[in-house]
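Below you'll find the structure, written out as structure tokens, and then a few comments.
What you see is the complex with one protein chain gone and the rest in place.
And then chain A:
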Amino acid sequence: MSDVADRVKKIVVEHLGVEEDKVAENASFIDDLGADSLDTVELVMAFEEEFGIEIPDDAAETIQTFGDAVKFISEAS
């Protein structure tokens, strides 16, 4: 697994308090990992900080799954 994926997974595990093996490629933050809408905003904030990038609101809305996040961040950073 790439370094980006590891770091994203760590943030997700810490923030949502889920088991690491639950955070699969296609795991939806809201449907599978129990996030509420505010959690998704906070995850995006945490990603921005960890990777030193800006994630605009319209892009943030497209980040629904763990895989989406890894893909977006890999391309942006």
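Criterion: a residue touches a chain if its C-beta (ideal position, glycine included) is under 8 Å from a C-beta of that chain, and two chains touch if they have at least 3 such contacts; residues count from 1.
In this text, contacts and distances are computed from a predicted model.
Enquirer: Just to verify: the chain that's not displayed, which of "Proteasome subunit alpha", "Glycine oxidase", "3-oxoacyl-[acyl-carrier-protein] reductase" or "Sulfate ABC transporter permease subunit CysW" does UniProt list as its protein name?
Expert: UniProt lists the chain left out of the view as "3-oxoacyl-[acyl-carrier-protein] reductase".
Enquirer: Could I get the residues of chain A that touch the absent chain, sorted low to high?
Expert: Residues 38, 41-42, 45 of chain A touch the chain that is not shown.
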